[in-house]
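Only one protein chain is missing; all other protein chains are in place.
Going by the order they are written in, the chains are A, B and C; count residues from 1 in each one.
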Amino acid sequence: MRYIPHTAEDVRQMLETVGVTSVDDLFAEIPSSLRLRRSLALGEPLAESELLKKIRRLAAQNATADTHASFLGGGAYNHFIPAVIDQLISRSEFYTAYTPYQPEISQGTLQAIYEYQTLICQLTGMDAANASMYDGASGCAEAVLMAVRATGRRRILLSSALHPEYLATVRTYCRYLDLDLIEVPCDAGGGTDGAALLRLLDDRTAALVSGYPNFFGVIEDLSAQAAAVHAVGGRLVTVVQEPIALGLLKSPGELGADIVVGEGQSFGIPLSYGGPYLGFFAVRQGDIRSMPGRLVGQTCDREGRRGFVLTLATREQHIRREKATSNICSNQGLCALMATIYLALLGKAGIREVAGHNLAKAEYAKGKIAALPGFSLPLSGTTFNEFVVEADEGAAVVLERLEKEGILGGIPLQRYFAGMDKRFLVCVTEQNSREEIDALVSALAGGKQ
Amino acid sequence: MRYIPHTAEDVRQMLETVGVTSVDDLFAEIPSSLRLRRSLALGEPLAESELLKKIRRLAAQNATADTHASFLGGGAYNHFIPAVIDQLISRSEFYTAYTPYQPEISQGTLQAIYEYQTLICQLTGMDAANASMYDGASGCAEAVLMAVRATGRRRILLSSALHPEYLATVRTYCRYLDLDLIEVPCDAGGGTDGAALLRLLDDRTAALVSGYPNFFGVIEDLSAQAAAVHAVGGRLVTVVQEPIALGLLKSPGELGADIVVGEGQSFGIPLSYGGPYLGFFAVRQGDIRSMPGRLVGQTCDREGRRGFVLTLATREQHIRREKATSNICSNQGLCALMATIYLALLGKAGIREVAGHNLAKAEYAKGKIAALPGFSLPLSGTTFNEFVVEADEGAAVVLERLEKEGILGGIPLQRYFAGMDKRFLVCVTEQNSREEIDALVSALAGGKQ
Amino acid sequence: LNEKLLFEHSDAGRKGYSLPRLDVPPARLPAALVREEVSGFPELSEVDVVRHFTRLSTWNYGVDSGFYPLGSCTMKYNPKVNEVAARTPGMAAAHPSTPDHLSQGALALMHDLQEALAEISGFPAVTLQPAAGAHGELAGMLMIRAWHEAQGNSRKKVLIPDTAHGTNPATAALCGYEVVPIASDGVLSAAAVAAAMGGEVAALMITNPNTLGLFEAQIREICQIIHDGGGLVYCDGANLNALMGIARPGDMGIDVMHFNLHKTFSTPHGGGGPGSGPVGVTAVLAPFLPVPVVVEEQGTYRLEVDRPLSIGRMKAFGGHFGIMVRAWAYIRSMGGEGLKRASEMAVLNANYIRARLEGTYHLPYTARSLHEVVFSDRDLGGNCHTLDLAKRLIDYGYHPPTIYFPLVVKGAIMIEPTETESKEVIDEFCDAMLSIAAEAGENPDLLHQAPKKTRVGRMDETGAARKPRLKWEK
Partner (left out) sequence: LNEKLLFEHSDAGRKGYSLPRLDVPPARLPAALVREEVSGFPELSEVDVVRHFTRLSTWNYGVDSGFYPLGSCTMKYNPKVNEVAARTPGMAAAHPSTPDHLSQGALALMHDLQEALAEISGFPAVTLQPAAGAHGELAGMLMIRAWHEAQGNSRKKVLIPDTAHGTNPATAALCGYEVVPIASDGVLSAAAVAAAMGGEVAALMITNPNTLGLFEAQIREICQIIHDGGGLVYCDGANLNALMGIARPGDMGIDVMHFNLHKTFSTPHGGGGPGSGPVGVTAVLAPFLPVPVVVEEQGTYRLEVDRPLSIGRMKAFGGHFGIMVRAWAYIRSMGGEGLKRASEMAVLNANYIRARLEGTYHLPYTARSLHEVVFSDRDLGGNCHTLDLAKRLIDYGYHPPTIYFPLVVKGAIMIEPTETESKEVIDEFCDAMLSIAAEAGENPDLLHQAPKKTRVGRMDETGAARKPRLKWEK
């Protein structure tokens, strides 16, 4: 057994020292009626070569950007991942370590998280960031809970242009917390409707939660939303599902956001069929102690050498138990490390350049698609790297046609919104070549161009 | 430029310190007539994503055991490579280090080589092994040179059942050294002809060089050869091109070999279209100082702690210059590390088990093929995991037919031996499933079974 | 070697990244939307970045560095082939919104994992969505509450023994429950549960084996009491590594349990995450599982989202798929007998440590241990405490055990060896523990000053919390 080192002789000696005669005796405290009297029906162990064959056979049944031209986005993005990241996170000192409870032998993890926290603050324009949450959706739910704690209010306005799975997650988290969750409709541009927002805001409102860019790819007017929600004493929670956009866009902090959460998958983390990803979470100075999740802080040792530790743990569940800011008791350590390495490689110029490529490719695609008969761009708002397309013949038919030409053309909005059967969400990143975009356009047109 | 860190400001400051006004001035000693006055025609630099796309496109044009059922052997073998090996050799402390000239910061490399040397000695039954040579073929050539040095004789008998590319390499190395290279023919079993050997041996003979198993997969009678060559005062050089066989076979040392060389690719090293591989080289105690290549020895530091160093360097070119035992000035460090990890994982039981699977699969295939009309096994000698097949319709025709069914059926011997147009060499390893072997047999039969 | 922060290495104009030439016309956003630059972002070449993180890594200690007996964390060896499996391009590059019929490999693997976890635990239905143990707890407790609500029953209390993980009360609170602690005497007695049970009690949250490493021998009776009172039983599955192939929580009367794939099923801890926290439930609770659920029909798999009683989504997409691949690879590599052997050897290792240290270290609870053993610092000499012992172990080359938990043991030292450690490793560790106990009496300063062999010594944690510095600034 390649993962278990015990030889028969080891077992014999150890049992003798323990003072029992068989391995079975070790389980004597388990009532006999509870013992499993058969083998687990999990089959024979696979040799390593068989296992790899099997996983490759399964993997071959999945369509990816390697097998298809892919225009899938909607909260998970196909960006290039430099080889350096995998090389570094594969160092076992990083990936086989646990939570850095012992700072003297965890400075690698701790310093990297401190750098991660700094990068997130720089990108979002906020004062403090935690060591990460499970993903953008759960981070969004935690932001709602935090706004409730911070304001003592129980009414939450949720933009209906948020990612539908984020909305669903917020609803799950809040299910038994006696909160009012109210959706704010969209305007014709695809952003949160400003007039409706003003109508719905009141002095019971803890927060407005909106996307930047939102689920439809549209860049919301955060300044106006911040002004409106601040006017009633509420918080603006900004949700960034595609943070590459922040390479170009004004930071939410600059525009007045109070809590910024988002999905960090774009930063060098594999798509991996939906996870593990990276929820980032950033707040203003005054809210640090009500923020959920782990935090790393700088300090020094007895000899004055700089070092880093987990800090402000008094907010957390292992100390505060039922009074904790959250029940979360891990962070996405390795994913945060990937993002840190990714952002370090890109740097100031790179993040802007990548964002620029995404924008340019998406704009190119938009222009071509808008010009096709039978297709339109129903939303007028400014977008970054994804946008909604409407097809007269219906989204399902179109997407099926694309599939036959080896193209994953986008996400049918019918999946989330009843009645949107003609619309689908198209995402174009720096990974899509002009050739691929042209092929998409040509296939949309029915291959008749 | 992602691999060059110099900013414009760095360059300015550095030039100022150097005391020149431009980078071009640094090259002032190069006569102007020798300066290249144009750009190198190597095209635009590729971004990392483009490079990977390009290499994947090229890779897709190669047939491998992933795309075909492969029965190719002949000096390079398709064995399973445990994932642990790549994980460990990818630690940059190993793969980005140089030759361990500074033992204080190279104990990792040094101890691993010491372990490698030990494993090779255990496997071959010899007293000392060097830190490795380029490959089996060049190691074989170095063994010939060493036999000449050790005996002061200039006549070398080479079994004609050695790998033809090894023979060719020996001829190249000896081209201008005024030696007599004489081939010993094969017998009907496919081994070195014992009678011919006795005729050719004389007291001018420095060595007999033969394979174990030999190129045709046949297990030679080393004891008899050792007795014969020792009787005239020569050395027996044993060449092991498939060392997995040593998991089952008596060690060459036990049978009387004086120098054992071979190819270590089978020990966890990727096929990689021919290299880099691993030449191993082992000798008897008395010959240590005339052995070529690096050696690692155990010693201790000033405080008596055990440690390892490069040793007996006085044999080598950087000290002995034209009197060196060889001009080799590197070893296959990382490949030796792969082999060390591989053998450590297999261990005493594993090496035997893998060898047993190879034998069993090859015997199964032999039995099935021998039973096919139109096919025969022309050599009667005992084999390990490869064997020669003769096809009435001709090897080329048969192999082409197999190719069409997705099978790389073997190596046509016509490639090396004029007149052997009906024969091909078939290799079966633990990687070939019974299903694959049955498919081979069925395809050989013309798919009519 | 010291290593500066990324930002301190930075030099204007460096980049460690390359893009292809832009093959479409450049585009611009309206100027009002555009920021100047990402102020403060580092500028580094590839080699700068590689050296930086390579050096940082050397200040860490992982399972591959040595023995890591962190109690309750199951720091077993993380097989390397599982890393390869998770990186298989068709798995790692699969987009979560790919149509089901083009994701059959991923879905088949998830379904197979669901089934395997069901078999191991004895629960008929499993969700893979939760991201970590605590997330699974939340999902589990939400299902319990949803079940009660579906019965028109709005009980508000949850019983939690004093040995519980801190996440248990935190989770109960997130579900709108009030926590009622129950005292145990190492092992929870049915009588104590009976005394606490009442019509207001929605559930009991229990850990089995508990955080003292002891089997809750009265579990069947306890479940019966809760069920009879109209409640449900939640089990924290953190300690499942003691039970695989030995006994199944689903057979004990438990209604819901989460799994920690990063503990029991060997996926790496990643320096704090990502984990994965699937949840198994009884048939009664199956309709309440979060969506999506992977469903098989005639060899075809699909993500089912239309489940009217579901508690909804716990997060976006289907869960930590990359972690599932690793856990699946582990289960398939071990097979049923292998998993049983793992639990057996884990328990043997813990008992062997107990036997070797028991005379020297104080053992507050003496019932037979399963996969972990909890000592206290009571008998340590020289005014040395658990923290000093832990730091001294670092100098001996070990990661310390979990300390000061569970709270019911003063100065707790909670040791979980796991099955991947050999007798040789365990013996050397026990020797070190015994040697430190001797040092505490003879030369306590060795403990108080420890660690000495690390890059930094004991940190000023109070200062860190009093005036938090949470990011770098120029």
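Note that in this section a residue touches a chain if its C-beta (ideal position, glycine included) is under 8 Å from a C-beta of that chain, and two chains touch if they have at least 3 such contacts.
On a predicted model such as this, the values are computed, not experimentally measured, just so you know.
Here the chain not displayed is in touch, across the complete complex, with A, B, C.
Residue in contact with the omitted chain (choice from B:117, B:214 or B:238): B:117. One of B:182, B:196, B:312 or B:445 touches the chain omitted from the figure, and that residue is B:312. If you put the missing chain back, the residues of chain C touching it would be 1, 9, 11, 14, 18, 45-48, 50-51, 54-55, 58, 64-66, 77, 79-80, 333, 397, 420-424.
One chain of the complex is left out; on chain A, the residues touching it are 1-5, 7-10, 44-50, 82-84, 87, 92.
The rule is short, and it goes like this: only the chains that are shown with their structure count from here on.
Ranking all chains by how far their C-alpha centres lie from the centre of chain A, first place goes to B. Chain A and chain B have Cα centroids lying 48 Å from one another. Each chain gets one centre point, the mean of its Cα atoms, and the points for chain B and chain C are 46 Å apart. Each of the following residues of chain A touches two or more other chains: 2, 48, 52, 82, 87, 90-92, 345. For chain C, residues that reach two or more other chains under the stated contact definition are 13-17, 19-20, 44, 46, 50, 54, 79, 81, 83-84.
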